[in-house]
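The complex appears here minus one protein chain, its other protein chains still in place.
Naming follows writing order (A, B and C), and every chain is counted from residue 1.
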Amino acid sequence: MIVILKNDADAQKVDILAQWLETQNVEIHKSVGEYTTVWGLVGDTSKIDTDLIEGLEIVEGVRRISEPYKQANRKFHPDDTVIDLGNSIKIGGGNFQFFAGPCSVESEEQIIEIAKAVKAAGANILRGGAFKPRTSPYAFQGMRADGLKLLLQAKKITGMPIVSEIMDASHIDLFEGVDIIQVGARNMQNFELLKQLGKLDKPIFLKRGLSATVEELLMSAEYIMSGGNEKVILCERGIRTFETATRNTLDLSAVAILKEKTHLPVVVDPSHASGIARLVEPLSYASAACGADGLMIEVHNNPQKALCDGPQALTPDKFARVTQGVQKIINALK
Amino acid sequence: MIVILKNDADAQKVDILAQWLETQNVEIHKSVGEYTTVWGLVGDTSKIDTDLIEGLEIVEGVRRISEPYKQANRKFHPDDTVIDLGNSIKIGGGNFQFFAGPCSVESEEQIIEIAKAVKAAGANILRGGAFKPRTSPYAFQGMRADGLKLLLQAKKITGMPIVSEIMDASHIDLFEGVDIIQVGARNMQNFELLKQLGKLDKPIFLKRGLSATVEELLMSAEYIMSGGNEKVILCERGIRTFETATRNTLDLSAVAILKEKTHLPVVVDPSHASGIARLVEPLSYASAACGADGLMIEVHNNPQKALCDGPQALTPDKFARVTQGVQKIINALK
Amino acid sequence: MIVILKNDADAQKVDILAQWLETQNVEIHKSVGEYTTVWGLVGDTSKIDTDLIEGLEIVEGVRRISEPYKQANRKFHPDDTVIDLGNSIKIGGGNFQFFAGPCSVESEEQIIEIAKAVKAAGANILRGGAFKPRTSPYAFQGMRADGLKLLLQAKKITGMPIVSEIMDASHIDLFEGVDIIQVGARNMQNFELLKQLGKLDKPIFLKRGLSATVEELLMSAEYIMSGGNEKVILCERGIRTFETATRNTLDLSAVAILKEKTHLPVVVDPSHASGIARLVEPLSYASAACGADGLMIEVHNNPQKALCDGPQALTPDKFARVTQGVQKIINALK
Partner (left out) sequence: MIVILKNDADAQKVDILAQWLETQNVEIHKSVGEYTTVWGLVGDTSKIDTDLIEGLEIVEGVRRISEPYKQANRKFHPDDTVIDLGNSIKIGGGNFQFFAGPCSVESEEQIIEIAKAVKAAGANILRGGAFKPRTSPYAFQGMRADGLKLLLQAKKITGMPIVSEIMDASHIDLFEGVDIIQVGARNMQNFELLKQLGKLDKPIFLKRGLSATVEELLMSAEYIMSGGNEKVILCERGIRTFETATRNTLDLSAVAILKEKTHLPVVVDPSHASGIARLVEPLSYASAACGADGLMIEVHNNPQKALCDGPQALTPDKFARVTQGVQKIINALK
């Protein structure tokens, strides 16, 4: 951490700061220039609050050099994390997985039919929304607990592990049979929820917030991991920008950067990112080509009738085309 | 609502859509051009899911004409909502209020001292964080329930109503004596929390999300209001943009737009928006000048030692200067 | 174009608008609802100024249905534009090209050495900056006219066509021997320059502005094309967002959208988008996978000494690795 002192900093206050920093077990390397004095703090600075120091009257600025996340940091954990769901379904470490299914669970018939269809088309993990975060209180809010029950049935019939989104810590018990719990973009910084999920022994699928930086995403993963649950899967699903041609802007540079900075698996959701079914195919190929560990794709047996998020769902046929194309790219780059 | 059909839309599918829309109690006004057919849907379209229709193969696009929020909409509720906290402290309807206090409650001595100081300087409502949303799991997370107790003590001693942030629906009971419950920017779309708050009879201070549009902020207010709780105070606290000179970009156009679109009170938080104490004064004046109903300002008796968010807190002296300046502006514009 | 009239619009003013619109050769289809009246304008509305109409007191809003660009629009020109540079070097229509070379031309030796190296590694078109747009007036501004001369020499020796950036219309004559003129992101809306380039018979490489929408990029292409020059190559090079982990955010959804909306070739510049050489390889693969018609990549024989934009340049060896990887992806997806 670098602390830049003001030109005219009061000497006594500077001393107080120096003494306090030493109590925090960091060493100070001072570099005094004509116009500016710079301190390099050496040691474990992860617990020092940059905001606190930046607020001091005598300080011009503070810059972190080392990342504030530790357990998610590849520097301290060079090998890829591999999450094993059993039945040879592994996420991360060179294993590419398709998470597919409908935006919302709507009925037993629907979820089972789609589960079979996506399995046949190459998906290994079934997704389906039971609790649905919707901008409008008047929009369909999901089948909730009933939806989870239908998903579990689909799991039983097809043998596919399932992933579904949680919206509140008080619902954790309902997710007992769910293999992977998803945290949606809007809850990426619901820290109370993250803390509760950190106590579980179950993979967490953590979606990047609409305006979250890569570092903030990793800090949210750190919340879960610091609680003891190291099974975190990160998901890039588009960020909010000025562009209106697509719902959000898929940030594939983030995938490449994340693969450097962390050992956690990184999955891409091109369906939500673009909000346009026609773009799912090219963006899936791009995701695989730049090193993603998997894709989460919305598939619906009847996109014309989906109760929510219809525009972004593929038919099983088109999804099968995508899984084949992705496989070709993965093989080509091996 | 406007539905734009594709050039080459299949006639049978178009019929199915028309029939379905009629079951939703909307009338269709058709306008057929050489290249495009446009339908104007007339009636209550607030429950029609634009995404659903946009997803249809035959549809080129859908545009809402009327706003999707109703209870928060000034069109249906022209008079300003006024929230009465008792003791002649009213928010909205031409009453300007200062919400002031520390970022975090740290000790009995601290909160009581600040409470007295901000009251003397012109604040009517005491703010103080007990539950603190922090990006890092390693940062100070607030005194939590104990912090609320200290706030209640400060309320007892000074007679000031208090506002504090909630982070999880399971904590609602702890907020019994708290006069206004704050929903932070990161929880603006924590819909489960909003639903629970909608069942209370207590004012909710709803902060705009870091990348939330004005319409989304109003939809989150609608979540609370549709549950029966009409006492919502909106707060603009800066949005996330590419600019790095300030922590966030305070969006005062949003204040002016909100005053048009909704009857709810609109408060500005210049402390969090800029993250720089020196900017609080000019931005407070700007907020008052453009029609805000109040200001939430961080004040600390010793900003140099604040446990969090130090850089943005004012001393009581500087805060007093701000309240006086704001008062002059309000008087000048009367 | 849709015009939404206000509820309480003055009938006389509405009549005046209707009459005026008819003089513009558009037909009005009226749809009168309880709360809103909507007009669908049918005919050639591309010359009607939406801002003008939106400004009228009686109008609530205006929405375009058809795109405001015509010559760049795939609807009116379904086949891909193919730009032929001779020697079987074609851009667009299924031909994939690599534009490679240094950020800046620095010396005869440097540009010729790199030209040979990138040719050997698979590039067909040599890029090199002579006029350099730099944020700081104190930074190296390029070799300017002398740089162009060196590029022409490199062209002579290697036989490669060249592309270089223009910064002012008064320099056009200097670009006589240059095969493709580049318009940089900062000049994407330098309309006077675009108009002058529209008079040439030479391909224009048009980079997307840092905060330009896809539609604005196409409108800038339209400026060039409406002047008579239909040889426009579009380039996605990253947009400005809140994310700071990369210099800009590469928007590959834009590539997929552009391939739908326009017949013009679309090239991606991953070097400038990310500003990080290590990310060029994965982002190049992603670009090829999602349908780009080419890549512009910075290559330097000695990145450690480049006078500008060093961090994003590859060595020829690494560039060769990229061209091979891209080729594999293109073959896989055929």
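Going forward, contacts are C-beta pairs under 8 Å (C-beta built on N, C-alpha and C of every residue); 3 or more make two chains touch, one makes a residue touch a chain.
This is a predicted model, so every value here is computed, not measured.
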Listed residues B:279, B:299 or B:313, member touching the removed chain: B:279
Residue, one of C:187, C:246, C:301 or C:323, that touches the chain absent here: C:187
From C:3, C:105 or C:167, residue that would touch the chain that is not displayed: C:167
Touching residue (missing chain; options C:90, C:155, C:207 or C:240): C:240
Contact residue for the chain not shown (choose from A:9, A:38, A:112 or A:157): A:38
Absent-chain interface as seen on subunit B, which is shown: 211, 213-215, 239, 241-246, 249-257, 259-260, 273-274, 278-279, 282-283, 285-291, 325, 328-329, 331-333
Residues of subunit A in contact with the chain not shown: 2, 4, 27, 29-36, 38, 40, 42-43, 60-61, 63, 65-66, 211, 240-242, 244
Residue numbers in subunit C that touch the chain omitted from display: 13, 46-47, 49, 51-52, 54-57, 68, 131, 133-141, 167-170, 186-187, 189-193, 195, 210-211, 216, 219, 222-223, 226-227, 240, 277, 303-304, 306-313
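The rule is simple: only the chains that are shown with their structure count from here on.
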Distance between chain centroids, defined by C-alpha means - subunit A, subunit C (Å): 31
Inter-chain centre distance, subunit A versus subunit B - centres from mean C-alpha coordinates, in Å: 26
Numbers and ranges of subunit C residues touching at least 2 other chains: 211, 241-242, 244
